[in-house]
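Apart from one protein chain that is not included, each protein chain of the complex appears where it belongs.
Residue numbering begins at 1 within each chain, and the chains themselves are lettered A and B in the order written.
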Amino acid sequence: MKKILSSTPLIMLIFSVVVLSAPIWLAPLGANYPDLLQKFAIFGIFAVGYNILFGLTGYLSFGHATFLGIGSYTAVWSFKLLTMNILPAIILAMIVSGVFALVIGFLSLRRSGIYFSILTLAFAQMAYSLAYSVLTPITNGETGLQLTQQDPRYLDAIAGIPVKDGLPSTNLFGTLIKSMDGYFGFYVAAVVLIVAFYISLKIFRSPFGMKLRAIKSNQTRMKYTGFNTRPYLLTAFVISGMYAGLAGGLLASIDPLAGAERMQWTASGEVVLMTILGGVGTLIGPLLGATIIKYFENIFSALNSNELHKIFDFLPEGMENFMVTVVGPFVGEGWHLTLGLVFMIVVIFLPGGIMQGISHLFGFIKRIFGMGDKPAPVDDTVNNDSVSKGGAS
Amino acid sequence: MSNDKTPTLDRRGFLKASVATSMAATAPMFFMKDAFAKGEAFRNSPKADAKTITLGFNVPQTGAYADEGADELRAFKLAVKHLNGEGDGGMMNTFKPSALKGNGVLGKKVEFVTGDTQTKSDAARASAKRMIEKDGVLMISGGSSSGVAIAVQGLCQEMGTIFMAGLTHSNDTTGKDKRRYGFRHFFNAKMTGSALGPVLKEEMGTERKTYHLTSDYTWGWTQEESIKETTEGLGWKTVKTVKTPVGAGDFSQYITPILNSGADTLILNHYGKDMINSLTQSVQFGLRDKQVNGKNFEIIVPLYSRLMAQGAGKNLQGILGTTNWNWALTDDGSKAFVKSFGKEYGNPPSQAAHTCYVQTLLYANACEVAGTFYPPEVIKALEGFKFDGMGNGKTEYRAEDHQCFKDVLVVRGNDKPTSQFDLLKIVKEVPRSAVEYEAKVFGGDLGPYKV
Partner (left out) sequence: MDAILIQLLNGLDKGGAYALIALGLTLTFGTLGVVNFAHGALFMLGAFCAVLFNKVLTISAKVKDESITFFDAYKETPYLELWWGDTGATIIDYSVPLSILFVIPIMLLVGVIMERGLIKHFYKREHADQILVTFGLAIVIQEIIRHFFGANPIPTPAPDVVAGSAAVGAFFGLNENLVYPWWRLIYLAFSLSIIGAVFAFLKYTTFGMVVRAGMADRETVELLGINVQKRFTIVFGIATVVAGLAGAMYAPILPPDYHMGMDFLVLSFVVVVVGGMGSLPGAVAAGFLLGLLQSFASMNEVKAIFPGIDQIIIYLVAVVILLVRPRGLMGREGVFED
């Protein structure tokens, strides 16, 4: 049973089905519109990539949004200078952010622990400040880099794609997918997410992944055995940087605008929170965390008293008003408050993030139905880290 | 159309018939760029028998401008009330020429959804997209910064949804980044400069040396440029312009060099929290007690906001600036609006609230005039529209750049306030003719009617 559940093809099959059918099963939650689905997928990629660094090696980077931002800028420049085709844009985004990750990672990984965190934070803040001000010719500062009618788009010009009235839309080889609007954008992002997830799964289960985990559990011992950890760490850093660049490139492909605030420390902090909230070191956790945070940001923030009255419509009037009064401060402009409370509750009661909660739940169900003697996690690959962490505390 | 978008699902046979039906029901959301090709079927087009239409109000609900956003939201709600024929009608009674009937818009009751821009372009666009894709809004309004306004305006152009900008003061909004689907009622930095010029000349003469502290981003730069143009036109000299990081908090390291620079006038191209902090700190450095070149040292804050001004407290007294509108205006339109806003919420509206209220009414009116919600027709009804009775005297939405032209207020921080709201004193209502400029000076391109 256990063996079948942890086989790669089955995991990938279930995963693909769940992701691709998201527009259907997210409908009851009011989250089945293209933009939010796209954000789920893209920030899912970002978090899955971040987890390769943080989850496996334990190195807490506070500057990963930089690579997301660089990916976005690169992609928009590719749309401006080369072509509206998203493929070169995304590939370039990954390459350029990979190069930046190599440089920043090379320097930052000379230190560990909180010193590493602050180094990445410092690089990120420099990138943000410069993009916001001095580098405006490249980044268009606060307004953000946008497409214009006059952009040269050399490759498109060579290919003889006619210039129409209004801005051209991003596409995949012109005819394959004409526009990245709406559900097209989501399905492109979803397919990329599935591939990204597959690669992450492979890394988790590879000897390389094992070595990263060994570094996390005891770097000193690794070093004493004559093992040079830095190349492994740097590889993990660059891979996760490229994941971030990929996410940034996708963001720009679906909505060709890149702003500096994408690189602010709060954005870097967001991916850390996503990962911890979902469950550090688990495969699915970061994805869950990303989904939850984006859901709060987009749906909870939009609830106002009108909407609340609609939601609690089924109650008698007195109760309805009471519920609206009670819930009111936690939604709409109060969505930050709810987010803060969720962070606290999750981390206090579920040290391994939401994934730990889920594995507890499965264990509980198993016990009730008498399946197995001990509350074992459903899938040790998916959950092993969260459980061991929960045990340690 | 929806079929070729879910090939994976079809092939794997996961789509059951019932699900397929539900997907088909959401088909209107699949309308793509070529939506307008099919006559008047446009994105979020309300059905003929629909009883309501939805508008989207996208304001900062968290972050530094949250209070301003909250005030904008109050104004929007009031506008919706008035459009639906509830309440005392506010400016609906003074606005002319008006086609509004007080029964919603084109007979459909107005509803609204809200969202949080967080004063970030990405979040604002995400929120606007939610409104368009999920809630099916016909128009988006709101916002409290130029970066956000330009970002959302660009999005609305692509999506074919009209954007009625809230508070945005950068020249770029209706300058190099103007869009066919974006309209701005608020004034801009260029108009601030033109309005301030004569007052500055009158009060401070023609021989001054200025020192600029400028927020290091697009709005700051356009304002610095516009003010410099004005003051240099008066014969003033610009000693130095210094860029300061946004959200610096402590500006002291930028204020110290002013003491010895020989400048006798400080111009703060800051807004919001930055303005409060830099002004408070400049006053602490004794700048206003100084005598330089035989003149009293003066500080000028070109763009004022009453809500924000509260944060500067006494430091504001006597300092000149401009504002789009103030509740103390005594024309009929302003009075009607202040009365109805005050009754509803117990405090006077801010300039941000005013501009948002007016924008909502103007959009509704344009729909009535056009007789349709079809955006290209609504846009044409707004372009070149002349009206009166909304505060600021006779106003025109210029067709060439979608910028409103109207009277601009020069104000001064009140040194003897009679109440907690009496923070700004109107020095002069600068007539529209004095602040007009050629549309072509900023370049830019509106883009097509049909997208």
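The criterion applied here is as follows: contacts are C-beta pairs under 8 Å (C-beta built on N, C-alpha and C of every residue); 3 or more make two chains touch, one makes a residue touch a chain.
As the structure is a computational prediction, the values presented were derived from the model and not from experiment.
S.K.: Based on the whole complex, identify which of A:29, A:134 or A:158 touches the chain you can't see.
M.R.: A:134
S.K.: Could you tell me which of A:94, A:193, A:280 or A:324 touches the chain that is not displayed?
M.R.: The one listed residue touching the chain not shown is A:280.
S.K.: Any idea which of A:27, A:95, A:191 or A:342 touches the chain not displayed?
M.R.: Final answer for the missing-chain contact: A:342.
S.K.: So that we can see where the missing chain sits, which residues of chain A does it touch?
M.R.: Chain A touches the missing chain through residues 54, 60, 107, 110-115, 118-119, 121-123, 125-126, 129-130, 132-134, 219, 265-266, 269, 272-273, 276-277, 280, 329, 334, 336-337, 339-344, 346-348, 351, 389, 393.
S.K.: Mind listing the chain B residues that contact the chain we can't see here?
M.R.: 63-67, 216, 240, 242, 245, 247, 249-250, 252-254, 256-257, 259-260, 273, 276-277, 280-281, 284-286, 289, 307-308, 310-315, 338-339, 341-343, 345-348, 418-422
Criterion: only the chains that are shown with their structure count from here on.
S.K.: Which whole number of Å gives the spacing of the CA centres of chain A and chain B?
M.R.: Comparing mean C-alpha positions, chain B is 33 Å from chain A.
S.K.: Using the touch definition from the top, list the residues of chain A that touch chain B in their complex.
M.R.: Interface residues on chain A, with respect to chain B: 17, 20-21, 23-24, 27, 30, 32-36, 39, 129, 132-133, 136, 141-144, 146, 149, 165-167, 169, 178-179, 181-184, 187, 255, 257, 259, 261-262, 297-298, 301-302, 304, 306-307, 332-333, 335-336.
S.K.: With touch defined as at the start, can you tell me which chain B residues reach chain A in the complex?
M.R.: Residues 2, 5-6, 8-9, 12, 14, 19, 22-23, 26, 29-30, 32-33, 61-62, 66, 69-70, 111-116, 120-123, 125-127, 129-130, 133-134, 146-147, 150-151, 154-155, 157-158, 172, 177, 216-219, 243, 245-246, 445, 447-448, 451 of chain B touch chain A in their complex.
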